[in-house]
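Note that one protein chain of the assembly has been removed; the remaining protein chains are unaltered in position.
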Amino acid sequence: MRGYSMHKDDYRKRLAKIEGQVRGVQRMIDEDTYCVDILTQIASVSKALQGVGLGLLDEHLRHCVMQAAAADHADGESKISEAVQAVERLLRA
Amino acid sequence: MRGYSMHKDDYRKRLAKIEGQVRGVQRMIDEDTYCVDILTQIASVSKALQGVGLGLLDEHLRHCVMQAAAADHADGESKISEAVQAVERLLRA
Amino acid sequence: MRGYSMHKDDYRKRLAKIEGQVRGVQRMIDEDTYCVDILTQIASVSKALQGVGLGLLDEHLRHCVMQAAAADHADGESKISEAVQAVERLLRA
Partner (left out) sequence: MRGYSMHKDDYRKRLAKIEGQVRGVQRMIDEDTYCVDILTQIASVSKALQGVGLGLLDEHLRHCVMQAAAADHADGESKISEAVQAVERLLRA
C-alpha cells in the first residue's frame, strides 16, 4: 500500500490524458503546427504533470511520512528530508 | 515550413521517449512504486518536456521571428511579444 | 516558536545576501549592463530565494506539521493540505 493507492484510478486517468497530450504534441509537429501553439500545449502538459506530482506529494506526506513519523521519529525525519528533496527536483525541472 | 521542420525526426524521437516515460509513470503507479521514486521520474519527464519547448523556442526565434522581422517590422515586434508570452507560460507551468 | 526559529540567523544572512543581490540587479540596470548578464543574475537570485523557501518548508514539515499531527489528526491533515498548496505556489511562481 502507498499513499496514493486509494486514488490509483484517478492517477491512471490523468496520466492517460497526459500521454494523449504528448501524442498530440507529436501530431502537431508532424502537421507543421505553428511553433507558439506547440509551446502552449507543452506548457499545458507540463502543468498537468506537475499536478500529478503535487497530488502524489500530498498523499505521500499524508500517509507514508505520517506513518513513518508515528512509528519512529528518526525515520519520519529522514522521510521529510527526502520529500523536500523531491520538491526541489520538481522546482528545478 | 516551420522553424523546427528540419529537425522533425529529432523531436519525434524525443517526444516518443517522453510518451514512454509517461507510460512508465503509469506502470509505477500500477506496481505501487514508492511515491518519491515516482516524483523523481515526474521531474525527469518534466525536464525533458521543457527541453523540447526550449528547442522549439530556439528555432522559432531563429527562423519564424527573424523572417517576420526582416519582412515587416511590426510583424516582427508582435511575434516577439508572442514568443515572450510563450516563455511566460512555460515559466508558470 | 516556529519550525525555523532555531535557524533564524542563517535565514537572516541568506536574505541579507539576496537583498544585496537585488540591489546588484538595480545597479546593473543603472550601469547599462548587458541584458543577458542581468538575466543570469536574476536566475541566481531566484534560485537563492527558492532555496530559502525549501528550507522553510523543510522545517515547517519537521516541526509545525509534525506537532499538529501528533496533537490532533485533523489538524495535521489540514496543515499538510496547506503545505502542498504552498509548494504549488512556489512551482507556479
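For reference, chains read A, B and C in written order, and residue numbers begin at 1 within each chain.
In the analysis below, a residue touches a chain if its C-beta (ideal position, glycine included) is under 8 Å from a C-beta of that chain, and two chains touch if they have at least 3 such contacts.
Bear in mind that the values here come from a model prediction, so they are computed numbers and not experimental data.
Annotation for chain B: contacts to the undisplayed chain at residues 50, 54, 57-58, 61-62, 65-66, 69, 76-77, 80-81, 83-84, 87-88, 90-91. One chain is missing from the display, and on chain C it is touched by residues 1-5, 8, 11-12, 15-16, 18-19, 22-23, 25-26, 29-30, 32-36, 38-40, 42-47, 49-50, 52-53, 56-57, 59-60, 64, 82-83, 86, 89-90, 92-93.
Simple rule for what comes next: only the chains that are shown with their structure count from here on.
Averaged C-alpha coordinates put the centre of chain A at 21 Å from the centre of chain C. Between chain B and chain C, the centres computed from C-alpha atoms are 27 Å apart. Note on chain placement: the centre of chain A and the centre of chain B lie 17 Å apart, centres being C-alpha means.
Multi-chain contact residues, meaning those touching two or more other chains, occur in chain B at positions 92-93.
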